[in-house]
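Apart from one protein chain that is not included, each protein chain of the complex appears where it belongs.
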Amino acid sequence: MKAYAMLGPGKTGWIEKERPSCGPLDAICRPIALASCTSDVHTVWENALGPRTDLTLGHEGVGEIVEVGALVKDFKPGDKVLCAAITPDWGSVEAQGGYSMHSGGMLCGWKFSNIKDGMFADFFHVNEADSNLALVPDGMDLGVAAMLSDMLPTGLHGAELADVQFGDSVCVIGIGPVGLIAVRGAVLRGAGRILAVGTRPNCVDVAKKFGATDIISYKAGPLLDQVMDMTGGAGVDRVIVAGGDCDTFDDAVSMLKPGGTIGNVNYLGEGDYIKIPRLGWGVGMGHKTIVGGLMPGGRRRLEKLASLVQNGRIDPSLIITHRRKGMDAIEEILLLMKDKPSDLIKPVTIIEW
Amino acid sequence: MKAYAMLGPGKTGWIEKERPSCGPLDAICRPIALASCTSDVHTVWENALGPRTDLTLGHEGVGEIVEVGALVKDFKPGDKVLCAAITPDWGSVEAQGGYSMHSGGMLCGWKFSNIKDGMFADFFHVNEADSNLALVPDGMDLGVAAMLSDMLPTGLHGAELADVQFGDSVCVIGIGPVGLIAVRGAVLRGAGRILAVGTRPNCVDVAKKFGATDIISYKAGPLLDQVMDMTGGAGVDRVIVAGGDCDTFDDAVSMLKPGGTIGNVNYLGEGDYIKIPRLGWGVGMGHKTIVGGLMPGGRRRLEKLASLVQNGRIDPSLIITHRRKGMDAIEEILLLMKDKPSDLIKPVTIIEW
Amino acid sequence: MKAYAMLGPGKTGWIEKERPSCGPLDAICRPIALASCTSDVHTVWENALGPRTDLTLGHEGVGEIVEVGALVKDFKPGDKVLCAAITPDWGSVEAQGGYSMHSGGMLCGWKFSNIKDGMFADFFHVNEADSNLALVPDGMDLGVAAMLSDMLPTGLHGAELADVQFGDSVCVIGIGPVGLIAVRGAVLRGAGRILAVGTRPNCVDVAKKFGATDIISYKAGPLLDQVMDMTGGAGVDRVIVAGGDCDTFDDAVSMLKPGGTIGNVNYLGEGDYIKIPRLGWGVGMGHKTIVGGLMPGGRRRLEKLASLVQNGRIDPSLIITHRRKGMDAIEEILLLMKDKPSDLIKPVTIIEW
Partner (left out) sequence: MKAYAMLGPGKTGWIEKERPSCGPLDAICRPIALASCTSDVHTVWENALGPRTDLTLGHEGVGEIVEVGALVKDFKPGDKVLCAAITPDWGSVEAQGGYSMHSGGMLCGWKFSNIKDGMFADFFHVNEADSNLALVPDGMDLGVAAMLSDMLPTGLHGAELADVQFGDSVCVIGIGPVGLIAVRGAVLRGAGRILAVGTRPNCVDVAKKFGATDIISYKAGPLLDQVMDMTGGAGVDRVIVAGGDCDTFDDAVSMLKPGGTIGNVNYLGEGDYIKIPRLGWGVGMGHKTIVGGLMPGGRRRLEKLASLVQNGRIDPSLIITHRRKGMDAIEEILLLMKDKPSDLIKPVTIIEW
């Protein structure tokens, strides 16, 4: 079969691969919608996962099942299915403890285009199909469905980690596609005022549509100063980090009120240490909770988030700026994500077989 | 001063009372907006609190401060203030443990028109003013501001108690004003599908505007059957009880999935026992949590909920169906609440002095 | 193979059964220690699960693996293994949501001697072996190991459900083996005073050794009166229900402070409704949380609880009053549990093959 792969550091291209084989609990799918992700860019061009050879890329997509293992009960060939970027081993002790995304080791629930071949191929493999797939709801746009793989679960997890409560003020740092979903997630956990940090006009526009009440530009001065000014020196109740780097936490901690929480969903690609300021963190005693976490995957999560979309709580189509057709568009949507033209938020390609 | 009071069981009227005196931590306010509540009706005509003589009614309103005690720091005469129906003693051990509404004993944070005179008078008294008042935000409609006393904190508490999570299905039983706010509260905690139980057309209309996706009428058959039919036999993830009586819990428990929670904010006025069905409750082992709670009051809560209104997360004006003017309208808005004409959700009166 | 079974309502005996077959994820074990449980008594003589024919009894025991399925990675024939009474389907949506004991439906994680044959046989079957077994720690007494199937996870779950915090006063209603473990569980969640309700001298003795500070006998007067007297009218912070019936909740709710929690781990075998007193429950608004739940099973839980035993936090041998040898003793230990002689807490039999 054909697969679009990372050939080596900084190099991608189409290669021939063997079709994945289907274990008794697994499913094999053809992709019917695919999206590219900044993580793919990190992987190929920024050495985020280390050197890889001929690793099929892609972890956001929708599939049509072509084969299921003998022990699969709930799905059959022909079913159109949602599939999350994270596909845990549900029987692991980590999953039993509530952290399925770390099944088998920290971050090891992330398999596609990391520890096995990804979705950018004629066929992709899904472990524990009954637990890691969900039917595409009737009438759901396939591009929207592809946003359920990573964008929605990751962005909404930011609001969960930050533990937003009714009326809280929330600062969302970074309004790329994940940060935008985090803005909507903050609304859907009860935030009052939402300060969104970003500058790209199309993203600012969607942030407002999703419920951001204030927009902060890095260009207008130091972030911390702006947040403290806008809040009369009080700071905010919650911070969701969906962009920036290890230094971002310096401001994030300092702008946070005692008793608040920082929820990080940003992949921190470089640097040795996260910068947690001693004084801003209350010399260790300010009750400022800092947590970051990989998105939860699995069938239950997919069904819950699909329910949010179907019932009109969130409209993922707002972040899809580029729609293409066919497998041939894979390279284009990947390079779009790499080059980030000013009108881009998220590209998808829809595939008919 | 003049006060509109419960004279005795089933009797109300205007009486002369002494203006309340102001302790060192207290404030005295003139009402500038008042609303009546079904609780007032329970108190007067249904013996809910036991017999009372010449107890001033009213616990929903907005005030203008006319006097503050010597230890009050943050407010001064002339300030227009939000005031919750529940005004706890914040230094109590119960408040220290997170249950301020039970300061000094179960439900004892509820003072207005219960253990002291209420707001339906020329002046009303607020204990611990710095902790129990908040400034009316600039530009907030006074009728809306009056909804922050009881309707918003109670209805939203239903969604908090039911512990709604992203994508959960929620059944809201009862869509009077509190239930309607609970519908919105469920949306603002991340509910997917919301099944609202009620029949009055004006309430049904607001329920849909607030985000209910399905409306269930008692008239169309047994509630439990309808919910199970609509969910394919699965039941719902959460139930908010905002109407009904002790028997309502029979259905509420049975429609709830294992691991779900029932949040009750309905005052249960009569009956000896809440009906929790043994089998529906999983013979004691179904992990169906049942909790009911009086709304939280206090300055922090008022400010948080005001933030929800100011930032457009909830529009309380949708539940205000009748607007009157002046202190003279108090009797009318109370009787409206008693008689519940078909076009009523919530009445307010705005007072200029 | 031989199996000790419920032949029909009220009748038990040895029968011939086919050895269970081993699916790809499963294991087949020989029992090397077995305990009987009051649940077995309910099943056979009290119609708790409905009529059953030739259902092998037993859900508490330790096994030696004789066969594993092709997909089992972590265990092999010859391994001595802990096995919980509850053996969930870990990939189910319920398990994904944190309620593995309800995988596939309310209480459906309970399979042994309920929806499949139990452990009282030459061989027993374990589903999802990698997830539902744990190695018996070196040096652990096999009788103690058998207490990890049900007594420890159930009793300790009572303390978890009741959400005991540092210094809380806790009333444990019922001090059979589960209630005794719940007493210890309350200590190990930080309880201060523990009021244990029971009368049997051997149980009272163990309750004190486990950390109960006060013993209450039903014979000395109404339970509620005694608790309120002993607490100066304040009541308790938490209640763990490990005995009694549907009526027990009347007292349990009334003795509980606002903001407190009742954790039930008692199987409620008869009656239509749990009695929740309307007034004692604060007319629906007392913030008295009521929850009951089936014990969590699985490898992670087994390993955690084994760690408590190995590190000396709890000594399950204190509840083992009768030790027998061999498969032939199964009937005796079952009848002991049925007849409950005054010196009995829990019987086990150790089997050498």
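To keep things simple, chains are lettered A, B and C as they appear, and every chain counts its residues starting from 1.
The criterion applied here is as follows: a residue touches a chain if its C-beta (ideal position, glycine included) is under 8 Å from a C-beta of that chain, and two chains touch if they have at least 3 such contacts.
Treat the numbers as computed from the prediction; the structure is a model and nothing was measured.
J.: Write out, one label after another, the shown chains that touch the chain missing from the document.
T.: Within the full complex, the chain not displayed touches A, B, C.
J.: In the full complex, which of B:Ser131, B:Ser149, B:Thr248 or B:Thr289 touches the chain missing from this view?
T.: The single option touching the absent chain is B:Ser131.
J.: Out of A:Ala70, A:Ala220 or A:Val291, point to the residue that touches the absent chain in the complete complex.
T.: For the chain that is not drawn, the touching residue is A:Val291.
J.: Of C:Ala3, C:Cys83, C:Met106 or C:Val187, which residue touches the hidden chain?
T.: Considering all chains, including the one not shown, the answer is C:Val187.
J.: Since one chain has been left out of the picture, which residues of subunit B touch it in the full complex?
T.: Touch set of subunit B with respect to the missing chain: 24-25, 71, 90-93, 95-98, 100, 128, 130-131, 298-301, 303.
J.: For subunit A, which positions touch the chain that isn't shown here?
T.: 94, 97-99, 101-102, 105-107, 241, 246, 249-250, 258-259, 264-278, 281-294
J.: Contacts of subunit C with the missing chain: which residues?
T.: Contact residues on subunit C toward the absent chain are 156, 160, 165-169, 185, 187-194, 211, 213, 303-308, 310-313.
Here is the rule we go by: only the chains that are shown with their structure count from here on.
J.: Counting only Cα atoms for the centres, state how far subunit A is from subunit C in Å.
T.: Result: the chain centres lie 41 Å from each other.
J.: Identify all positions of subunit B at which a residue touches two or more other chains, and write them in rising order.
T.: none
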